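The complex appears here minus one protein chain, its other protein chains still in place.
All chains are identified by letter, namely A, B and C, in their written order; residue positions are counted from 1 within each chain.
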Amino acid sequence: MAKKKSFAARKVGIVGASVTPFKGRWVEKTFYDLAQWATRDALKDAGISPAEVDAVAYGIYNDIFERAAIPEHPLQGIIGLPNKPGIRVTNGGATGIYTIASAFAFVASGMYDTALVLGVEKATDCYDFVSRSATPEVIKTIAWSGDSFFEQKIGWTASDSYAEVILAYMDEHPGDLKPEVTAKISSVLSEHVKTNPYAQRQFDQVTPEEVLNSRYIVYPLKEMEICVYSEGAAALILAEEETAKAIAKNTGRPVVWITGVGLSNEWSFAGKGMNHWGRIYSHHVAAQQAYEMAGITDPAKEIQVIELHDAFIQQLEISMAEMGFVPMGRADALIDDGLMLDGGPISVNPSGGLLYCGHAVGASNIMSAWAARNELIDKGKHRALVHGTGSTICQYGGVAILEHED
Amino acid sequence: MAKKKSFAARKVGIVGASVTPFKGRWVEKTFYDLAQWATRDALKDAGISPAEVDAVAYGIYNDIFERAAIPEHPLQGIIGLPNKPGIRVTNGGATGIYTIASAFAFVASGMYDTALVLGVEKATDCYDFVSRSATPEVIKTIAWSGDSFFEQKIGWTASDSYAEVILAYMDEHPGDLKPEVTAKISSVLSEHVKTNPYAQRQFDQVTPEEVLNSRYIVYPLKEMEICVYSEGAAALILAEEETAKAIAKNTGRPVVWITGVGLSNEWSFAGKGMNHWGRIYSHHVAAQQAYEMAGITDPAKEIQVIELHDAFIQQLEISMAEMGFVPMGRADALIDDGLMLDGGPISVNPSGGLLYCGHAVGASNIMSAWAARNELIDKGKHRALVHGTGSTICQYGGVAILEHED
Amino acid sequence: MEQRKKVIPESYIPIEASRTLRLEGKDYLLMNDAMYTFYERSMGEFSQFFMALRDEKKILGCRCSACGIVRCPPMLTHCPDCAFAPTEPIEVGQTGKLLSTPPITYFATSMFLDKAPFGRGRVVLEGADTALSIMLYTTTGILTPGIMKKGTEIKVVFQDERTGQISDIFGVPTSELTPEQVQKPGLLTSELNWAAVKEPDLGQATEEAKRVSQGALVELESLLKEMNASKRASKAIENWKRTIAVKTPAVEFGLIIDNGRIWLEKGRPKSSDFVMATEDIRVLLDGLNYKGAITDAIVKRKLWISKNIEFVTIFKLDRLARFLAREKKEGAAKG
Partner (left out) sequence: MEQRKKVIPESYIPIEASRTLRLEGKDYLLMNDAMYTFYERSMGEFSQFFMALRDEKKILGCRCSACGIVRCPPMLTHCPDCAFAPTEPIEVGQTGKLLSTPPITYFATSMFLDKAPFGRGRVVLEGADTALSIMLYTTTGILTPGIMKKGTEIKVVFQDERTGQISDIFGVPTSELTPEQVQKPGLLTSELNWAAVKEPDLGQATEEAKRVSQGALVELESLLKEMNASKRASKAIENWKRTIAVKTPAVEFGLIIDNGRIWLEKGRPKSSDFVMATEDIRVLLDGLNYKGAITDAIVKRKLWISKNIEFVTIFKLDRLARFLAREKKEGAAKG
């Protein structure tokens, strides 16, 4: 962690945002067109032209999904930003939040006044010709992320590896993460998604019983407790203070400021440096950094909206504990104490989350920021937390704090 | 380009640097060990421990070379930075300079006081079992970088594509880039490399005649006018002003400040937005941005050391013209007027460049920064330019200005 | 040269072909394709570890020359916690304890379909301070939750044929082994007593059971009809073809899947791709009715399949059930 307090030399705000519809498969479009679509809509939302954007940060996850090793290069012209800086960030499942952090740094540093954050994903072109279905090849492609010497050849998968962290937590806290609670959370999120017209599963409301009845993918995780792979794109326009205010004045939509950013990458192998097994420590560290920067001391009281990267419901619960919203070992309080139920103090994943809106990897956390911003502005709420995670044992964590002054 | 002048809200300097030996093949080490080695040596150079580093930016080029889709994740623990932020940047051949720019932004913004920039490459594990040699498979792996719809399937290669830009320039300026000049430049660089003990080709001095006698790889490019693929790692330690000064006081090696940074990504397909065919316009734009930030008005007079990404000698010449050191169409002045000859006003690639030190992609531009810093400190020179380029038609350009106050 | 396995199995590779897909009145082109690179990859500083697995059936860790911590796998040559003091190879034991309860993969990637279900767990081997991730199996049949958990003692077993990869080894609970097996260094998989794959003996059906079965069969036929009528449900089994021999105490029949359609054939089929056996036909019926997944019935050993690789088909049946349930529900909401 930083020795001194992290801060932003310049204030940075979100002045435009967009998502394309998230779908299980976008047969109709390549990732070029999806990226352009999100860019068009974000520019429109901010009421500016490409000429007014100084730089772009691309969040593109896995080269192999895009079937190209520098997948962003054709985009620069297609989105209308030729000759501008375009940096590509990729950090596994957490690519979106790391890309936001990177663009934030570029604007906060004084280098650029405005920046486009653009995430795009095309995952389900992958196809396994043996089982005649996409998913085994999609998860194989993700599985190239495992350490190549010790993990890949023993059948490492993303689900397997989240399951490992979750089971280690359950070893420590056997009474927590009760199946009826995880089933209920999935059901609650399926209700949230109803109002998200961009979601992959907008009309897929499920009961807790149906969640319990879904099949194991990896023990102890059931199909309806796991996010779904999506294709789609999402974009944000960031701007420094004066520019942001001018844009907001023009659009009539207030600036949502990014007041805190935190990132943390854990060890990926258990070792001397990794005595947090049974935890998702990176989420704790990232949140603490972001809280410190934003001046938050009691997150549960000071934050009203959370858009959390729910790769798995059990991980959502642990992440909520790591970020200080419920005690470690008592994450079920989210439901047992009604914290995230309708009328409770915290709105968790009004977008439906990655389970129901969908997980278009590079775009996901950017979608979450889009959703959090909407929730702040449309519902007149004050403060939101956007969270992203990824890599082989959920060891990447990223947190951004969004604030609405009005 | 930025509407307002780019600046750095906080001053950022280099306080430590390292490279591992660059080799055609590192049978003895995986990229994990190469990355740790560069980190160890950079920390040693700065006289600090991992605990004093706030964040790391990884420059890792092509997932497929590392045979892993999130190749940086195991490094976080191996280099001793668990739980710290670790962002991965990848921008083709220019990955190194974009990574430097990203870490620069993180420190300049106030988010982190110190950052490690770490580039690593393991390229020649690739092997073509038909021709029983590595190179055809190495260049195939790079060729996954071509646009996947229109370029890859017509045999796009990195050499081919640089050749395209160079030939377009030669169409406009038929008298420039004379074979005897490019051969001479290659020969000059082969002399420079003699003093670089980390270089892949430290003892491979060649005459202009030998360069002329080398075979075509892609018309009009000959083998000894092309960089060689390397494996290796390089690292920098960046710090904000107060921290940098404290470290410098301790080590006795002065801070080398990064006073300007510019990046530019061109269109990758000729279009309405691309009327610069026959140019490498991104290098012009990136240099102008960097000059503006650094307050440079006459680069040829104000810059003494250049570490330029010489993927190809002809491109080196064009890049020198685009960055304002020789007139467009008169790049041969580098030799004809003695500009880069011994005793000339500009020291170009004292490291031997990517032709002779080697091109370990993610690490290359970081190696260049290491070399430029050494040159400034050891030779008591004032200002250096570090340049990087890449992507499918050399359309990425990055420039950093380094200054030595003493 | 003898016939050896290729690094990409030929059966994985499609032919060069494209097809047209019509969507909302427009045609789109789908192209069979691959992205691939070959290596002769150096194991670098890990060479010794992998060669010791292959040649000596030994497991090496690395010991920090300063703090003495032993890491296995030997991830690094210098200890980042000790100012990068060098580490040295050291042999560790071949039994150890699970650091935490291991997950079990039922739905594997396309490269591991034939290996599922399998566990993957971190074992802290004797003499080591950190955990080695390995695949876990039980010798007693299909791997189910509860067999291994945090603290379970694990023995490392070596494949008979080894190439110098981490998949040369896997773990089984020591409780399933004899003391001699537990003691033996370099224990081979051929030295274990693996439970044979054989159809469970289902016993005789009572008259009552036969009556119930007949009712279930009628229900099943009507359910399959609904499935075939549902476009969305049919998608779950498109391009798929299987003949499943279903065996229960009271009745045997064939369940036929053929490119989007599924139906029942009376009597045990003459030939089948695999066998499904259960004491209670309702287990299958409930699964297809989306009342408890068929996958889970197998995991809970209420239903048996003759080939683990046919989990692929089971997943399709579970999807079929879910898609139909979802369609019915939406119909009900609208209606």
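Just so it is clear, a contact is a pair of C-beta atoms (placed from the backbone, for glycine too) under 8 Å apart; a residue touches a chain by one contact, two chains touch by 3 or more.
In this text, all values refer to a predicted model and were calculated from it rather than measured experimentally.
Within the entire complex, contacts from the absent chain reach the displayed chains A, B, C.
Among A:10, A:73, A:88 or A:140, only A:140 touches the chain left out of the display.
Listed residues B:8, B:75, B:217 or B:394: the one in touch with the omitted chain is B:217. Although one chain is hidden here, its contacts on chain C can still be listed: residues 1, 4-8, 10, 12-21, 27-44, 46-48, 50-51, 54, 163-165.
If you put the missing chain back, the residues of chain B touching it would be 27-28, 64, 67, 128-133, 135-137, 139-140, 143, 149-151, 153-157, 159-161, 163-164, 167-168, 170-171, 203-204, 210, 213-221, 223, 269-274, 277-278. Residues of chain A in touch with the missing chain: 25-30, 32-33, 36, 40, 43, 49-50, 64, 67, 74, 77-80, 125-129, 134, 137, 140-141, 144.
Basically, only the chains that are shown with their structure count from here on.
The chain closest to the protein's centre is A, with centres computed as averages of CA atoms. Note: the chain lying farthest from chain C is B, by mean C-alpha position. Taking each chain's centre as the mean of its C-alpha atoms, chain B lies 46 Å from chain C. Taking each chain's centre as the average of its CA atoms, chain A and chain B sit 32 Å apart. Residue positions 64, 67, 149, 269, 271, 273 of chain A each touch two or more of the other chains.
Annotation for chain C: residues touching 2 or more other chains are 35, 43, 46, 75, 80-81.
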